[in-house]
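Yeah, one chain of the complex is gone here, protein chain that is, but the others are all in their spots.
A, B and C are the chain letters, set down in written order, and residue numbers restart from 1 in every chain.
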Amino acid sequence: MGHMIRNEPSLSLHIPQPKCRPGDRVDFSTLDLPAAGEARRPDVDTHPDEMHDMAYGLIRVLDDEGRAVGPWDPKLDGQTLRKGLRNMLLTRIFDDRMYRAQRQGKTSFYMKCTGEEAISCAQSLVLHHDDMCFPTYRQQGMLISRGYPIVDMMNQIYNNARDPLKGHQLPILYSARDYGFFTISGNLGTQFPQAVGWAMASAYKGDSRIASAYIGDGSTATMDFHHALTFAAVYRAPVLLNIVNNQWAISSFQGIAGGEATTFAARAIGYGLPALRVDGNDFLAVHAATEWAAERARSNRGATVIEFYTYRVAGHSTSDDPSKYRPADEAEKWPLGDPIERLKQHLIVRGEWSQEDHQALEAELDAEVRAAAKEAESIGTLGKSMPSPKAIFEHVFKEPDWRHIRQRQEAGI
Amino acid sequence: MGHMIRNEPSLSLHIPQPKCRPGDRVDFSTLDLPAAGEARRPDVDTHPDEMHDMAYGLIRVLDDEGRAVGPWDPKLDGQTLRKGLRNMLLTRIFDDRMYRAQRQGKTSFYMKCTGEEAISCAQSLVLHHDDMCFPTYRQQGMLISRGYPIVDMMNQIYNNARDPLKGHQLPILYSARDYGFFTISGNLGTQFPQAVGWAMASAYKGDSRIASAYIGDGSTATMDFHHALTFAAVYRAPVLLNIVNNQWAISSFQGIAGGEATTFAARAIGYGLPALRVDGNDFLAVHAATEWAAERARSNRGATVIEFYTYRVAGHSTSDDPSKYRPADEAEKWPLGDPIERLKQHLIVRGEWSQEDHQALEAELDAEVRAAAKEAESIGTLGKSMPSPKAIFEHVFKEPDWRHIRQRQEAGI
Amino acid sequence: MATMTMIQALNSAMDVMMERDPNVLVMGEDVGYFGGVFRVTEGLQKKYGLTRCFDTPIAEGGIVATAIGMGAYGIRPVVEIQFADYIFPAYDQLVSEAARIRYRSGGEFWCPITVRSPYGGGIFGGQTHSQSPEAIFAHVSGLKTVIPSNPYDAKGLLIASIEDDDPVIFLEPKRLYNGPFNGHHEEAVVPWSQHPMSEVPEDHYVVPLGKAKIVREGGDVTVLAYGTMVHVALAAVAESGIDGEVIDLRTIVPVDIEAIVASVKKTGRCVIVHEATRTAGFGAELSALVQENCFYHLEAPIERVTGYDTPYPHAFEWEYFVGPARVIAALERVMED
Partner (left out) sequence: MATMTMIQALNSAMDVMMERDPNVLVMGEDVGYFGGVFRVTEGLQKKYGLTRCFDTPIAEGGIVATAIGMGAYGIRPVVEIQFADYIFPAYDQLVSEAARIRYRSGGEFWCPITVRSPYGGGIFGGQTHSQSPEAIFAHVSGLKTVIPSNPYDAKGLLIASIEDDDPVIFLEPKRLYNGPFNGHHEEAVVPWSQHPMSEVPEDHYVVPLGKAKIVREGGDVTVLAYGTMVHVALAAVAESGIDGEVIDLRTIVPVDIEAIVASVKKTGRCVIVHEATRTAGFGAELSALVQENCFYHLEAPIERVTGYDTPYPHAFEWEYFVGPARVIAALERVMED
């Protein structure tokens, strides 16, 4: 088939580009960030079609002075907030130490969630202990908040003799059934529709447990995202579908996943699901939005999609160097601030916290992490101590088959 | 983890059900069908966010009396319309004959597009000859409209010695490169993102060709649907993404694909793409919507999602018996009528057609189809004549490798 | 005892399990009201209710993913993939997830799902309704793969699969759904009722996974087959006059190595038959295993009779389908040596 010559403009291919690259001046001025307190709070039984606007706004509770404002203020007491602050701080200190441990060769790999702590730490206060979360590798805050022993996290990271996952898994891909924390996959997105299935099972049984699933901005492009939203909408599954938009997917800015044309929260509209778009660095906003969605799920009204707007402060992982693809000071300039600082400020404004309290807490948590690290390292770091190599052949199936038995023998294990 | 006893309602699993099953009285009264002419016509350069309403309305041009009304009237001349009518009628007669041929054992399988002819026949008048369409098995109307010899369609259906696809493919899974008709896949959905890639290639080359892709309501659940919309939005590909919502996917009503909660056109909103929702049984509406989307694509404004609202009148395929899962008279009661009758009526109202003209045309096309069938059958029907069995080993790769040569020898072919 | 077709036997397996265990449910495209395009789930929705046998969106990856999530909750979903040719969109969830969840969680979570799917040729289904993808599952550690060849085994194996706490890929030879088929397409169709393995108890019973069955004893050559090819192999042996020992593998992972080795050590010869394309098919694994375990007993090269390394071409159903003639030729070749 020949090309006809026509009087038509020639087409061109659009390749999305981020606003700034290394060497450029960081510019977030074009971000449209509504003020705290501005977003309306629809009733929990609002029809999804009556709340499309929520997919384009931004739920924010903490204002620049650290005051809680507007209809989304969850009105939490000081004790609850201090608990949240502690969990966030513990998560950050834990991250910092494990990051350094990797740099010191104590393990092969680590990933931080710096800047995103509010999401998992606030959500875990809302969810019940027997709800199941289906996390990505950036929800360590949830495991920490739910009281999982940090020394066991370290044992897993070091794959030492006490590794609860028996050396099978890459560092940080935890699993903690008793803490409502589903086994993390290295394959992006897969957990999202699994969470929907888990939630469907709870509904099938007539139970009251709900699921909460997490996915990154980049991973919304996976098939799993579409499957999750489709099945959740069709079967009205009691599940929270959380999109953590931290602006980056390794080196790809969120425009590569479709964030140029619209918000990620807007995806929900196409499935007839309600969407909330939330300042992910605002502990109170995260808490309030999660409460809204959880109540909806528990009352058989089905799933909610929540986009948490946040920023990945650290590199993607210890294998990454973000200064190769974004300005080194971009994180600093992120206009929604730091979730820990913001909650701290709020508590101080409320008169329920002080700089000294904070320093004391930091010191305490630092000591706690140090002690745990010491304990884990006394068992051993990667390669210095290991689970029994027998484990190589265990848990492939419930019972090994003849191949595993023979191969274990051949391996002399 | 034990189940806590809480004062919470027990959840229940929702399974969508169609309004009526065999034995029930057909009831389409709850369908919300806007009147012809009601839908507004946004400018072709409208921002997708300024036209969300189009995803929930219905573009209709032909009113109940057969008059063309409203801003979407494409103002086509009688000759063009008669061409469209002829193509639709030819498609229907072709379908009927081939369906019977299958019943007579002349081939293994057939699929009709009865009731959906307007979509492919109107679109093919808008698209250029060198645009590429990526069809499903229900766009035979496009191949017929583009002038592909119907005898070759039959040769393919009969897999006879003149089968252009050399016996490789199931009946009706045509391929016609020179007619801008991409090789049909038996795997649902796969063509949708391929069309986006083809369109991206055209843009990459600075050409002016656009692509048009088709998918069924049921198949919008495939990963491919999500990939297509994501990539089309990200790279602003010049492509028409047509969803043919014919209410059924084999025995599953469109609610199983997510049609209970919202429209399929609404999916577009989540990606920041413009959506049109169109009466698929209205030739003029299909034409007009396609023109709008094609103009948008050609002017580098990217993709449009179009939902064609229609009804699958026949069984899914010759292997199906729809009376097993839907009332036998559901098709008859479909409130949007028959696309051929409606266009015929319009032409008659315009004074450009008559009952006699129509009967003459029917007779002419019937003779044309009969003659073609005779020609194809004189070559042979399935099993009575075949391409050379050598073909088994050809076109796996451009050149056979040693395995194909050896295996062909072993087969004694 | 009742006489059942394979379809009825499979239906009965699900029926029995749904009756016994409220955690068993059935899901898949068109399996609900309609009862599946091959009618295997017929009546289950009516009997057990909407939520226990329901239609799904056309998203094989989503179906398997949600089933995995249900499995983690404690449900035993039985998933139907309408044709094995359409299982590939679910490949990632099967390989990266179902097969790994137990291992990667150190045994904390597991995946008690069964994925049923009609597979194989002989029905003029063309390239997308005829494939035999067993090898791509056999290669994946963490998945079991089961293929019955008759109604009795079909029911017993399906019950065993549903009760198994690990993911099972259960491939149903669709050409055998309504009757045995030995490749003689020119002959009249035979119903299951004339075959002894169509005697199927109505109640619960198990055919254990991992155990092959000698379906014909013989001394000259071992023929390894599964699914439709069991019947083709039996016909070929009968027609060739060669005293073949035909083994129906029934489970291909884990394969019954003991049965295979014992037989080949006895016969000294081996012919492997499958429908799937040859290169890197499961026949290669069988050939390698036999060779490794029986090298000093082999009197002739092991032969593979398989699908050609091309897609399945619609017009050439019987030129492509592995029929008795090709198996006989292989039997004769191995007996020559």
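Quick note on the criterion: contacts are C-beta pairs under 8 Å (C-beta built on N, C-alpha and C of every residue); 3 or more make two chains touch, one makes a residue touch a chain.
If you're wondering where the values come from, they're calculated on a predicted model, not measured in any experiment.
Student: The chain left out touches which of the shown chains?
Tutor: Those shown chains that the absent chain touches are A, B, C.
Student: Tell me which residue among B:Ala36, B:Ile172 or B:Ala199 touches the hidden chain in the full complex.
Tutor: From the options B:Ala36, B:Ile172 or B:Ala199, the contact with the absent chain belongs to B:Ala199.
Student: Touching the left-out chain: which of B:Gly57, B:Pro149 or B:Pro164?
Tutor: Within the whole complex, the residue contacting the unshown chain is B:Pro164.
Student: To test your reading of the contact rule: which positions on chain B touch the chain that is missing from view?
Tutor: Residues in contact with the chain left out: 132, 134, 163-166, 168-169, 173, 175-177, 182-183, 185-187, 190, 192-202, 204-205, 211, 223-224, 226-228, 230-231, 234, 391, 394-398, 401-403.
Student: Footprint of the hidden chain on chain A, which residues?
Tutor: Counting over the whole complex, chain A touches the hidden chain at residues 12-13, 15, 17, 21, 108-109, 159, 163, 166-171, 173, 185-189, 218-219, 221-223, 249-252, 256-258, 319-320, 324-325, 382, 386-387, 389, 391-393, 396, 403-404, 407, 411, 413.
Student: Even though one chain is hidden, which residues of chain C still touch it in the full complex?
Tutor: 61, 85, 88-89, 91-92, 95-96, 99-100, 103-104, 127-128, 135-136, 138-142, 253, 276-277, 279-285, 287-288, 291-292, 295, 298, 300-304, 308-311, 313
Just so we're on the same page, only the chains that are shown with their structure count from here on.
Student: In whole angstrom, how far does the Cα centroid of chain A sit from the Cα centroid of chain B?
Tutor: 41
Student: Can you list the residues of chain B that touch 2 or more other chains?
Tutor: Expected reply: 12-13, 15, 221, 223, 256-258.
Student: Please output the residue numbers of chain C that touch at least 2 other chains, ranges allowed.
Tutor: 51, 56-57, 59, 61-62, 89
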